[in-house]
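With one protein chain withheld, the remaining protein chains of the complex are depicted in position.
And then chain A:
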Amino acid sequence: MAAFGENIGMYEASFSRLPSQSNVYGLSVLSMPTWEGSKLLVASLSGGKMFCLEYQRLQGVVRLVSREIHFAYIPGDADIVSIDSFNREGTQPGTLGGLVIGITFIKDPSNTPAQYLNIYSAAVESGLEYSLDTIAQSCMCNIELQFIPFQLTHTRLCEEDGGDTVFLLGGNDQKIHLFRQDRETNQFMEENITDCFPEFDNLPGNAVWMDTQRVGGHKRITAFGCEDGHVNVAIVNESSKEIQCMGGVQHDGPITSVRIYRSKLDTPCPAVLGNKAPALPVHTTQEGEYHLVVTSVLELAVVYREVMLGGLTRQAILPESNLYDSALCCCVGDVDWDGQNEVIIGTYGQELLVYKYCEGSSRGRHKSNSSVASEKSASLESDFTLLWRRSFAHPILALAYLDMTRDGLWELVVISTKGCHILQHSLEEAAGKITERLETLALQGTTVNGSK
């Protein structure tokens, strides 16, 4: 957008300090029902403290409120490693049944360390499925782990496997572990990962970060990055458990994060507009839309484009991403409001970098197949451009782009070693864009009525 100029007009709306540093696995976005608004759960590394951050409206004024949540059965000397949460399916298919929060921690880290995974959830249909304080007191299970836990994440299994959402936990035993809730006992149990995820069999190293994405046609993209620099991506048929293709590359130095994303994002037209809105082109998910961001400790962050078509062959670098110490985290969001997702990188060198994909070079590549090699080398330099960068006072550990303020405009959440920064877009610019769009809508609305 031309209006943005050199800066995409985001400023720090709020900053919430944490008593001790968090880590790269320390942020979880709580998927609350719509009326609750978005909340964040941030882990503070030492002391086992967890904080819930949300915007609250008091006397007409919105404020970022940070509240400590006391989770039961986490000792005071514990170091939190990773947290994750998901919204489980309700008793009726298609309904939501409440939050499930998983926390991995190391108990007594200095003397006799022991690792645990605690899973919290309120009783089904108790009416308190989203009350954090209730959830925090109802520990469903406390699983002792025989390995050092890494990233805790979740994914939904396909219908053939029951359609449950399961926790996936990486460990230092070169394995990824799957925890699934038993339907009868309601307890989470570890299950054999290869039954559902054959791509996680026989890992080349300790997976520090993984991401899965379900694609239409019973397909699943799985990507993971290892401590030794190995990045693997696999396309799996969910129902037949057949690995359709799998490829890996070796980076120099440990991988810090991987993320599968789509170039566009689907924004459904609000129901209230009905036929007033121009009909959206019927969106078909194309396999060429999926890309993979990889950040690593030593090297430039890269994007592997079109992973479903070409695996890990179409590498595009994110220029200057190695200049600010290690890139630790990444997130994806349409921060310039053009319908295309941008890649956002957070570095230990206290910089936030936003990259935009340039259409021009990719078009050129499709035009002339003969000069693929030369085009590709050129595209290495020009596919992504640094759209915006902002310095922070502290190293950046985690990022998220979501609507915290419940106004339709998303905020960028940046977790630094000192706390949680919320970056808000320039509201005047957003108001301008909305006025423009509403003008068009109103115009279309009147012409439609006139023709009737």
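In this section, contacts are C-beta pairs under 8 Å (C-beta built on N, C-alpha and C of every residue); 3 or more make two chains touch, one makes a residue touch a chain; residues count from 1.
FYI, contacts and distances are computed from a predicted model.
S.K.: Could you check which of "ER membrane protein complex subunit 10", "KICSTOR complex protein ITFG2-like isoform X1", "DNA repair protein RAD51 homolog 3" or "small monomeric GTPase" matches the UniProt name for the chain that's left out?
M.R.: The chain we cannot see is recorded in UniProt as "KICSTOR complex protein ITFG2-like isoform X1".
S.K.: Touching the absent chain in the whole complex: find that residue among A:Met32, A:Cys158, A:Val249 or A:Leu427.
M.R.: In the full complex, the listed residue that touches the missing chain is A:Leu427.
S.K.: On chain A, where is the contact patch with the chain that was removed from view?
M.R.: Against the left-out chain, chain A lists 11-17, 34-35, 55, 61-64, 265, 267-273, 276-278, 280, 334, 337-339, 350, 390-394, 403, 405-410, 418-419, 421, 426-428, 430-431, 433-435, 437-442, 445-446.
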